[in-house]
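The structure's right below; bear with me while I get my questions together.
Up next is chain A:
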Amino acid sequence: MAIYSFWIFDKHCNCIFDREWTLTTNSTSGTTNSKQNQETAKLLYGMIYSLRSITQKLSRGLNKNEMRSISTGKYRVHTYCTASGLWFVLLSDFKQQSYSQVLEYIYSSIYVTYVANNLFSPYDFAENEDEMRGQGFRKITNRRFIDSLENFLSPLVGQ
Partner candidate 1 sequence: MPQYFAIIGTQDNPIYEAEFTNPTSKNASSNEGGFPNDLKELNPFILHAALDVIEDLQWQPNPTVNNANGGGGIGIGYFNSNTSSNSSLNSTGFLKSRTSLGGNNSASDNCYLGKVDHFYGLSITAYLTYNGMKFVMIHGDASKSNTNEKDITFNYNEEINSKTSNGNRNKAMVPLDDNAIRSFYQEVHELYIKALMNPFYNLNDPINDSSFDMRVRRLAKKYIT
Partner candidate 2 sequence: MAIQSLLIVNKSGGLIYHRNFTGTGSHEQQKQPLNSNDYLILASTLHGVFAIASQLTPKALQLSQTQIDYTIPYIPNLGTSSGAANATSSGGRGSNIGKLGSFKGDDFFKDSFTSWNKSGLRQLCTDQFTMFIYQTMSGLKFIAISSTVMPQRQDLNPDRNKNINPNNLAIQVADNFLRKVYCLYSDYVMKDPFYSMEMPIKSDLFEKKVNAMIDNIS
Partner candidate 3 sequence: MTQKTLITPAENSTTITQMDTSRSSRLYTESLMFKKDNVSLSAMTFLYQEMISYLHQSSTTMAEFEKKLSNYGESIGLRLLELLNFRASLSPKSFIDSSSSATTTTATTTTTSNITTTSATTGTGTAKIISENRTRSKSTTSKLANDTRTSSNSALRDHNTHHHHHHHTLEREKNLDVSLCKYITKMRRRDLKILDILQFIHGTLWSYLFNHVSDDLVKSSERANEYMIIDNSPVLTQFIPNNNNASLSCNYFVCGIIKGFLLSAGFPCSVNPHTMSTDEFDERLVYLIQFDQEVLEREALRA
């Protein structure tokens, strides 16, 4: 069982996409952009944010020190943070050493093509101020983005 869930956060601390697999065997199980995950999303964001701040504090030298993964007793969180403040987060078990290649691919090929370059999809998912700092609720609902993400990730679910 490799992957448990996948999240995307934007620079306004909003969770703009989440996909969770509940059944280890069935890669189509689970929910996308589900309501009950909002709490978890905030917690996840909080954790990643504070660990990132620790990473910045402890980093030395000029080059930006980027956080790669967080392991806890039961699962591992892989993060990929883009310069534009987007966070791609993947929760997995301990088998795989690192998913940074996967996240980079998701960002570079799936997100950019289907969301960034897509004229219809809003560039910034927080329309006004009060949707910032974690209050935002808009999600990526672009069907083609979700399908391509699904095709890419589902083989990894049951690994």
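On how the list was made: all candidates are chains of the complex that A comes from, given by their letters.
We take it that contacts are C-beta pairs under 8 Å (C-beta built on N, C-alpha and C of every residue); 3 or more make two chains touch, one makes a residue touch a chain; residues count from 1.
No experiment lies behind these values; they were computed from the predicted model shown.
K.L.:
Number, please: which of 1, 2 or 3 touches chain A in the complex?
P.N.:
Only one candidate touches chain A in this complex, namely 2.
K.L.:
Flag every residue of chain A that touches candidate 2 in the complex, lowest number first.
P.N.:
1, 4-5, 20-24, 30, 40, 43-44, 46-47, 50-51, 53-55, 57-61, 63, 65-76, 91, 93-98, 100-101, 159
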